[in-house]
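In what follows, a single structure is set out as structure tokens and then discussed.
Only a single protein chain was left out; the remaining protein chains are all shown in position.
Chain lettering (A, B and C) follows the sequence in which the chains are written, and residue indices restart at 1 in each chain.
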Amino acid sequence: MDKIKVGILGATGAVGQRFVQMLADHPWFEIAALGASDRSAGVKYKDRRWVLQPDMPAAVRDMELRLGEPENFTDCRIIFSATPNDVAKRVEGEFAAAGFYVFTNASPYRMEPDVPLMITDVNPDHAALIRVQQARRGWPGFIVANANCTATHLTSVLKPLHDAFGLEKVFVVSMQAVSGAGYPGVPTLDIADNVIPFINNEEPKLEEEPRKMLGRLAGDRIEYADFAISAHCNRVPTLDGHMECVSVALRRKATPEEAAEVLRSYRSLPQELGLPSAPDPCIVVRDEPDRPQVRLDRMAGNGMATVVGRIRRDPILDLKFVLLGHNTVRGAAGGSVLNAELLVKQGYIA
Amino acid sequence: MDKIKVGILGATGAVGQRFVQMLADHPWFEIAALGASDRSAGVKYKDRRWVLQPDMPAAVRDMELRLGEPENFTDCRIIFSATPNDVAKRVEGEFAAAGFYVFTNASPYRMEPDVPLMITDVNPDHAALIRVQQARRGWPGFIVANANCTATHLTSVLKPLHDAFGLEKVFVVSMQAVSGAGYPGVPTLDIADNVIPFINNEEPKLEEEPRKMLGRLAGDRIEYADFAISAHCNRVPTLDGHMECVSVALRRKATPEEAAEVLRSYRSLPQELGLPSAPDPCIVVRDEPDRPQVRLDRMAGNGMATVVGRIRRDPILDLKFVLLGHNTVRGAAGGSVLNAELLVKQGYIA
Amino acid sequence: MDKIKVGILGATGAVGQRFVQMLADHPWFEIAALGASDRSAGVKYKDRRWVLQPDMPAAVRDMELRLGEPENFTDCRIIFSATPNDVAKRVEGEFAAAGFYVFTNASPYRMEPDVPLMITDVNPDHAALIRVQQARRGWPGFIVANANCTATHLTSVLKPLHDAFGLEKVFVVSMQAVSGAGYPGVPTLDIADNVIPFINNEEPKLEEEPRKMLGRLAGDRIEYADFAISAHCNRVPTLDGHMECVSVALRRKATPEEAAEVLRSYRSLPQELGLPSAPDPCIVVRDEPDRPQVRLDRMAGNGMATVVGRIRRDPILDLKFVLLGHNTVRGAAGGSVLNAELLVKQGYIA
Partner (left out) sequence: MDKIKVGILGATGAVGQRFVQMLADHPWFEIAALGASDRSAGVKYKDRRWVLQPDMPAAVRDMELRLGEPENFTDCRIIFSATPNDVAKRVEGEFAAAGFYVFTNASPYRMEPDVPLMITDVNPDHAALIRVQQARRGWPGFIVANANCTATHLTSVLKPLHDAFGLEKVFVVSMQAVSGAGYPGVPTLDIADNVIPFINNEEPKLEEEPRKMLGRLAGDRIEYADFAISAHCNRVPTLDGHMECVSVALRRKATPEEAAEVLRSYRSLPQELGLPSAPDPCIVVRDEPDRPQVRLDRMAGNGMATVVGRIRRDPILDLKFVLLGHNTVRGAAGGSVLNAELLVKQGYIA
């Protein structure tokens, strides 16, 4: 089949570059347009600073950046959006209204009742909200959001546990890499030899988004999952990869071994459908006493998997463990790409 | 008065060097002897690698290292011990049996029922166990232990909260600096751009030691404080300073403002007695949304204070906050020095 | 005597903050005014981000930032300038024309023929250019510049060697800390686990400024010193402190021991005059095979000294060695403060 032409909004930012990197050789998608703010529009992509390794893919070097408005993307059907949050609401809405299929990493639409907040391995059925959204808003296109990076990996691990044992309470403390703040992002003078115990607006996302994603689709709405989350979020001096220490109370008791088995054996739709960017397995369980580690494990499943370890009894609740995932691959661009792959297979992309 | 002559066991290690640094100009104590293993005995102190800044104090450079046995320290009355854990039980016992007053940073005696595990600002009354210890063991000297570095700062902050509101449950996740592993300690290849979610034997200490220190002296024993602690311990790429994210359930409800006030107004015996190494205040409460930070705040009170911030409601328990303290100053050598100062004032040092 | 009132331009930047820190308790100077751009003017100083440790001095917290124009600083006699280079030429000229004594860390005036580019320990006699400057420009005030941070420490070490042996050729490769780029400065994503072999416009400064400072005052002008410098400048992942590897050819041969003796015995005017910020000695020579080291030695002489080590034969030229100095203390704010102290003693500050 011909590849589907896609555009990337916010293509010059750190997440936008991850979209470019993941889509440059994609078997189903072809980058047709790169969007930017009016400051960069008209400039060649290669004249903007590339912050990833390896070097910028040759195919996009000479593409001219377009102002991120729908009329400039008429050759595209799918839009991947790394638009800054302060303009994402307006811009993404305009694209959906103009008939584009928008997969966004921005936060404004995430908690809207008619917008699927999706992790392909967790809640692919929430895609059904798209029809509600289109009907309610009169959009020929639609918007599907992926979650906050830290919430994505937490939810991926909570899903099998919630299915098997029922979650009641979740404590989570994150240790997040600097790439989570984009580029230029965190100054060296702020984070070298340091931990900053605060990331603006991160804890509310981590306390809310998982409950929507683990919620039940009830007709035209999501019933949020019925458990509480308490989050502390920290910035630590690592480049990529968010680590999370988690303690959970379960409705049905489980041993660490049972939990490990549930996580290890978890299979979901993307693997079954053979989506090109799907990691297999989506959850990697490590048995060593000191894994996962950020630098060693963040690229598990090409950065698309979540790694869990140290599953053990919690002296107050039931279980505790640590998890790790790549924040700009699965936790950002990769999550959106996988969402798009799923919706192609499910027939949502006309 | 004449200064009291002191010896330092394990003087070549990282904590031993902190002892040397803190005691080199001490108003009450004078370093008379430096102990080491037989590998270093007989060598001049300046011929061993010094890992702190500023440079090694001039007064100790030409001291000859002595084998760490009681007969080599007869000119000393107090012994500060940074002896490795694997020999500390035997060695420290021999010193106490020989009449020395031993202040140890090693772990083997910490949980012994007749050994005070002391933080001067938390449980100075536990010093009374010394008489029990001497009677039971027939020692003319004694052993007083300070706590694990992470437990020290946690307990310092829990103390006023426990007094005021009663603790019921404590969740703590630590992010610990590499100096906590001594020297040479953590290889760069292990921790650069990384988090290691495991520190051998650290979580049990953090889950137990605070309950002894916050316990009640009941005649010849300590009744452990009646609350549970769940700990996750992580190594992060910082040089000095342990950060801890804490969530607590209280027996009597308290607002964040009430907790802040209790912590801010906490005063304890060392400040009242004017002990030379006592920080004043011993707990620093920061109001900024992003403090304490490791590099900015670890030297609060010359590294002897504990810094608390982000005191806020916890969505599951009652309160959550973050705390920070210097691990090799207050959390190790400094804790022992302050214990010794207190016991001089209390008359335990004959 | 009453303290001399001083103003600080660019007080919110990284170097401006160093000025504040060094002047907050100065025995001769008193901070009367803090200047900023129109974006910050009117704001209290404490409401701007402070990037140094320890915390912002209490005395300046409530000072209101003033727009950096002469009419707002009439209560000051001395101006310390950390003004950004792009406006420094205009602003500093206006202050000098209005009668202020301006000590600047900015670069625009450094190479002007009638502006002293001064290191107190190197060329205090160049202060005589002030009278040339005032006559030529009709300024009642004056401008005295300190050098680029890397050039400052290089020149400090070259001075005694040039006096004793005559320099012919100098190769220098710098490894510079991120604080040299100000705040926010270097993004973590750019420099963590990295070396950047380029610092914009740094090599020309390092190849030219030392030749002016080591030049001879000839009436109303400086005859540049007659030797060539080749420089490579690198950014490395350190916080503070610039390291420089240097190879030199001398006009009169010297052994490493002779060079070490010349450096070790060097004394200069600031020590003789007892200037309050003068380090003594101004050059520290280390004999260990692996010193100076950035983290261990950058605070030598409270950050005001230059540390030299590994003085040895060069297989091509004559000698090679390594030197280290603090870039924002002696290499920036501290250099200007020391210049002002000297000129007070020399009677240039009426």
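Some points to look at:
As a working rule, a contact is a pair of C-beta atoms (placed from the backbone, for glycine too) under 8 Å apart; a residue touches a chain by one contact, two chains touch by 3 or more.
None of these values were measured; they are calculated from a predicted model.
In the whole complex the chain that is left out makes contact with A, B, C. Considering the full assembly, B:239 is the residue among B:239, B:273, B:299 or B:349 that touches the omitted chain. In the complete complex, the residue from C:51, C:322 or C:344 that touches the missing chain is C:322.
When the full complex is taken into account, the listed residue touching the unshown chain is C:236, out of C:154, C:222 or C:236.
Contact residues of chain B toward the unshown chain are 14, 51, 178-179, 183-193, 237, 239. Where chain C meets the chain that is not shown, the touching residues are 169, 171, 173, 175, 192-198, 207, 228-230, 232, 234, 236-239, 243, 245, 247, 289-296, 309-310, 314-317, 320, 322.
Taking the whole complex into account, chain A touches the unshown chain at residues 53-54, 192-193, 295-296, 299.
Please note the rule applied: only the chains that are shown with their structure count from here on.
The geometric centre of chain A is 48 Å away from that of chain C, both derived from CA atoms.
As a whole-number value, the distance joining the C-alpha centres of chain B and chain C reads 41 Å. The mean-CA centres of chain A and chain B are about 42 angstrom from one another, to the nearest whole unit.
For chain B, residues that reach two or more other chains under the stated contact definition are 192-193, 295-296.
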